[in-house]
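All protein chains of the complex are present and in place, except for one that has been dropped.
Now for chain A:
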Amino acid sequence: MDQEGKNGAGKNGAGEDGTITVRAASGEAARTGSVVENPWRRLRRFTDARIGLGRAGTSLPTREHLEFQLAHARARDAVHLPLDIDRLTAAMAKAPRIGELGDPVRLRSAVADRSEYLRRPDLGERLDEASKTALGTISAEGGIAIVIADGLSSFAIQENAVPFLSAFLDLWDREGLDLAIAPPVVVEQARVAIGDAVGEALKAKASIVLIGERPGLSSPDSLGIYFTWAPASGLTDSRRNCISNIRPAGLSFEEAARRTLYLLKEAAKIETSGVKLKDRSVAPEIGSDEREQSFLTGGRSDE
C-alpha cells in the first residue's frame, strides 16, 4: 500500500491543494514549485520503502518531511501510550469465546513506570509482590496460560489482542488439544519473559504470550506471539518460538492462530519448545539455484 494513502494525505504530485504539476518532455522530470519529482516513484508498487520522494534542492520536500514526522509521532505515542486495561478487559468479556475463559487477572511487572521499563529490562520480566499474590487465585495446572503483555506497544495489544485470541480460540474449538485454558492474564509494563514467571506460578504446561512489538514507522500496531512449552523462570530466548508482525496489514490473525496451534501441537509431541522445535508451518524456501531477475536486470537476454 502507498505510504501516503495510509497516512491519509494526498497522492504524489499534489493537485488538490491548488499547485500545478508540469510534466516536462521525455527525459525531464516534473517540477512542482521548487520540488523536483522522481519519475521512479511509481516503483512503490513493489515496496513500502519511501522511494521517489522528490527533492527541494537535494533535501526533502515539505510534505514528505512532515509525513515522516507524523509517522514517527505515531510510533512514539505507541511506545508511551499506557494500556487502557479497562477497555481491554471489557472487550475481552464481550468477545464470546474469550469471555468463557473467565475474568482476566490483572497484574503488573516490578517496573515503576515507562521510563524505568525502558532502562531496566530485567524488572519488566518479573512480577511485583501484589501480582504474585493475585496470581494465587487461579491455576493453569497441566493446561495453557495466556499472557497478554503491553510490551513496547500497548496500541498493538489494544487493537489486535482480542481479534487474535478470538481467531485462536475458534481454531482451538475445532482442532485443539485436550488441554484446559486458564483465565487470561494481563500484565502491564511487561517484557516477553514475564510469560515464564506467570507460567511457572500457574504450573502451566505451556504459555502463550501476546506482546506489543517494537513499533516501526510503518507498523506501530505490530503484535508478537511468544510460545514456551514448560515455562519456568530463567529460560532464555532459545526456549521460545516467536511469531511476529501480526496486524491487519501484516500477518493475518487467522494465519497467526494457525501457526500458534501448530507450535503447540509440535511442542506437545517433543515436550519442549524453542530452537529444537523447527517451524515447518511456513512454506519452504526458494531453491538455491533459482534465478529471479528484478526489473533492473530483466529483459536484456540479447547481451
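Following the convention adopted for this analysis, a contact is a pair of C-beta atoms (placed from the backbone, for glycine too) under 8 Å apart; a residue touches a chain by one contact, two chains touch by 3 or more; residues count from 1.
Just so it is clear, contacts and distances are computed from a predicted model.
Participant: For the chain not present in this complex, what protein name does its UniProt entry give, out of "Ethanolamine ammonia-lyase large subunit", "Multicomponent Na+:H+ antiporter subunit E", "GLPGLI family protein" or "Sugar ABC transporter substrate-binding protein"?
Facilitator: "Ethanolamine ammonia-lyase large subunit"
Participant: Which residue, A:42, A:87 or A:265, contacts the hidden chain when the whole complex is considered?
Facilitator: In the complete complex, the chain left out is touched by residue A:42.
Participant: May I ask which residue of A:218, A:241, A:260 or A:273 touches the chain that does not appear here?
Facilitator: A:218
Participant: For chain A, enumerate the residues touching the unshown chain of the complex.
Facilitator: Touching the missing chain: residues 24, 27-29, 31, 36, 38-40, 42-53, 55, 58-60, 64, 68-69, 71-72, 75-76, 78-79, 118-122, 152, 214-220, 222, 245, 285-288, 290-300.
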